[in-house]
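Removed from the display is one protein chain of the complex; every other protein chain stays in position.
We call the chains A, B and C, going by the order they appear; numbering starts again at 1 in every chain.
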């Protein structure tokens, strides 16, 4: 596979390490009253779609950036690649 | 024997002669021959035996689709089983042997299976060999295994080397026949970066095997001119002997280049290169493969595909027989007859299943219409055929053509399904092609030469236009639209004898019918039940006729019955090539510690720790075994001072305004308030609450921390930290960079550690316990000004430091530490002594932090803060992770102090049976403690922390032993920690 | 004063090999300092770099040569290396001083080992181990990429028509040299 890195251009997927669903960015609030349930869902339950899947890849043999890659799990077609840090910020994560 | 079947012409170099042997018999051939063409030239008709019935077999094709002519090539460790003679280039001194027979090729004892064939029909083995139960493994299966299989491995290490590489292009053209050449010329002239690859050693594809003209000259001549033009283009790379074997995601293709297989010796150079080709676009111009027609005893040596017979005659100057008839359902078969006659070969008859006029004039040949072949005679070489009307024709070769199948293989590699096209009675590429790929020429069903050339041009133009190149002008060479009419005709129904479909695996028409009868009707069931198409040729010639016969049985059309799709590789690829250089000691890189050379010179034995090599112990003269060395190292360290290279621990520089806050989130215990100049032990959890890694982190300045990780997890922790930094808390100002390799770090441990360091650390730095207490850290200089870092931390439980210098000084630093420590009898120690001391001290390491244990299990539950946001703390509180009777880390010692504990033992209460229900836990680490004079262990026991003093059994049934052990504190040495604070 | 002194020994120091016109050598006294751009203060950091080195921080995947010969390689959006010749183990303070606290610096000199590959076979040799497209138009002089070669993380910088600087982890220097040497001998 080839991942078109937003900063570096097309790079062989062998340079990357896969993590999983980009929902892993949305780490629950540890202080919420339903934190135990929320962390269970966050940690364990997956949409696992047959089709478009936003997922996290880490450019370990590259610039060490985490990317959000939108890839079809049936055809493997990649339709978008974003810097995960930008996605995280857009989803309201801060510090 | 002379080359009795040589005829005129061909692309062989008759000025040179090669000697080779087949089954020890010496023969001769020429450069440009394949082993198959040379065997045919020498009239060697019988070349092998089939898989199941051990039927005599001859050469069937002239290409990589060959099912029969498999040989063991070369000898000794170079032995190469299952090698297709049809694609093996002849070289001087080649040795080949036939395979899969017991006794000689001519008198194969296993041929008796053929007589038993009525009882060995499809799937017979599923229905028998079940009684008595033990007989399957003891009797039946060994016999089956021995008679199955094809060629033999040498059982010796492959002596050749292999290489790999990466190629990039705008357009990959797969196949260098007329279509591929035209496509490459078109794209090359337009300036695109082109790779043209073909499995053959001479590019040109079927132009080399045909008498057809292109642009007013012989096709082979036109091909040569095209190749000259292409070779002159900087932007074009020509790759002969290169099979593009797989189409992977996003335009990546796997290709195998055979560099030295055509030479007697590889001469120390890579035998083959595995290329990963990253293409923006591809044109598949892989041509078509002829298919046979099934009829009674159609597997005799001498029955061949018609196009292949033509290829031997035209390209290799060989006729496979002196009397060659043609049996065809299409126009193309006629060209074989015509070309043979033009070369002076006698063609007694053309048997055409169609009721149609002659396609062309073939002098001397009878045209027998609406007829078929029902049987043949000639066990080890064809002697005659019998036709549907009963007439017998004596001959020694029958050229059969059942039509042509486009080579759609690569179009299926991403699960694309081919589609049926009635006009050519064949499957053509479907619509779901691998993205970026287009198909042209015969591979796409454009069967005539003129059509192939035209399609090569238009498809290439479309592909490069999409990449922004200007398409080339139409200067298409003139060529023929040769007649290609073909009717669907798969087997001669009148035949009562077995008609073969899969020649190698011995699958006949009857087997397909039986498969249908037993309900194995889906194509995949047919394949799996009969083994159709599962031989080394993957059914390249067999699958479609078999599918057609299944369609007949079910009364459905062929496309309704199913399609077969193909999987990579197109042709088999040696495992050695796929492994490349990564074998033996080059399987993975070595990482060496900075003091590696010193250790080597000082008697170290090394051990693999991940990719690292670490000194395990340093043997001294007179020591009888490793235990002597390790015991000495431990005792010397605890008595005075020892030195160990601990560079392999991961080191991560953490900087930024939010560095402290960040560390506070990634460690389970608090880090926000760590003072500058101090070190703290940190426990890292996974998000699921399981203990993940531990280490110390030092605060060098307000915004600068130095983290250490375990050796094993250095890369993984870094990855997780980057995830936390970029994905979880993206607005933190924190920056990470690995410095693992940058600092040579040494543990200096033992009561004299400070005294030793005082001789090495420059005087400006106060090492007193007051100025530099336990868990202090700082930047210092050593040996007159070399910058260094000093940490007062202890893994051994002794007064200890770790001192780090830039790695380039590491080897010298080891020397200096030993030299300066001479007055203290300073002793280098390796990982074994390190391990012994950490067990004596009760420190958890990899065997305890194995990804299955919680802080609760490790006795560190209280370190996990519940008053801050940090990774893992929420899920660490799940009810069944905090159970009262959870296993707890404890120390163990044998009741009989002379016995040695065994790591991996399980604990069973006295009096209980050793069953899983009674399992109390396991022993994770053991060592002989020279300090205590007996074996000590760490282990996990249910409620272990509340069971101090209890005696249990440590059982190790796999060793057949058990012993009583006592639960004790894990801190065998200095439980109060007085030494390390001294 | 301690009576001892330390002699440096970088892992590939002195490497100098020629295989059929193509040359492989370890640069002498190469220093590497990483420069991280503080979040929210990237502009100030870039300005400090420009002021100190006379060249702008390049785009990611590019490098620029400063007047004094230092090469600044941009590895990521917030990370760059300053690579320069400097014999003593104080490269980091030297760079930190020039950049006046506008960036976070870490000494990377001993983390890496470097080899300079140059000559007519350089690209063909790299083709066997380097996944990056090194076609002269695709990887122009000054381009830099971190990638993996024979299981080793490697930084490759194109330094000239037929010349490349290759950098990899210092602990695996022997395997790194072996990989490149093998490529050269395989194509020779």
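We adopt the following convention: contacts are C-beta pairs under 8 Å (C-beta built on N, C-alpha and C of every residue); 3 or more make two chains touch, one makes a residue touch a chain.
Definition applied: contacts and distances are computed from a predicted model.
UniProt lists the omitted chain of the complex under the protein name "Sarcosine oxidase subunit beta" (options: "Sarcosine oxidase subunit beta", "Sugar ABC transporter ATP-binding protein", "Autoinducer 2 import system permease protein LsrC" or "NADH-quinone oxidoreductase subunit M"). Shown chains touched by the missing chain in the whole complex: A, B.
Of the listed residues B:2, B:21, B:75 or B:152, the one in contact with the hidden chain in the full complex is B:152. Residue B:608 is the one among B:389, B:608 or B:702 that touches the chain missing from this view. Only one of B:415, B:620 or B:897 touches the absent chain when the whole complex is considered: B:415. For the chain left out of this panel, the touching residue among B:5, B:781 or B:924 is B:924.
In the full complex, chain A contacts the hidden chain through residues 1, 13-14, 18-21, 37, 40-41, 43-50, 53, 55, 71, 73-76. Residues 51, 78-82, 118-119, 121, 124-131, 133, 136-137, 141, 144-146, 148-158, 160, 162, 164, 246, 248-249, 252, 254, 274, 276, 413-415, 510, 514, 517-520, 522, 524-525, 528-529, 531, 534-536, 538, 567-569, 572-576, 578-580, 582-588, 590, 607-609, 686-690, 692, 846-847, 850-852, 875, 878-882, 902-906, 914-916, 918-919, 922-925, 955-959 of chain B touch the missing chain (whole complex, contact as defined above).
Here is the rule we go by: only the chains that are shown with their structure count from here on.
Taking each chain's centre as the mean of its C-alpha atoms, chain A lies 28 Å from chain B. For chain B, the set of residues that touch two or more other chains comprises 276, 278, 731-732. Contact with two or more other chains is made by residues 79, 131 of chain C.
Interface residues of chain B facing chain C in the complex, by the touch rule stated above, are 161, 163-168, 193, 269-270, 273, 276, 278, 581-582, 586, 588-594, 611-612, 647, 653, 655-657, 703-704, 731-733, 735, 737-743, 759-763, 782-784, 786-787, 805-809, 811-813, 816, 819-820. Considering their complex, residues 60-61, 75-77, 79, 131, 145-148, 153 of chain C touch chain A.
Residues 1-2, 10, 12, 17, 19, 24-25, 27-28, 30-31, 35-36, 39-40, 42-43, 56, 58, 60, 64-66, 75-78, 83-85, 87-89, 93-95 of chain A touch chain B in their complex.
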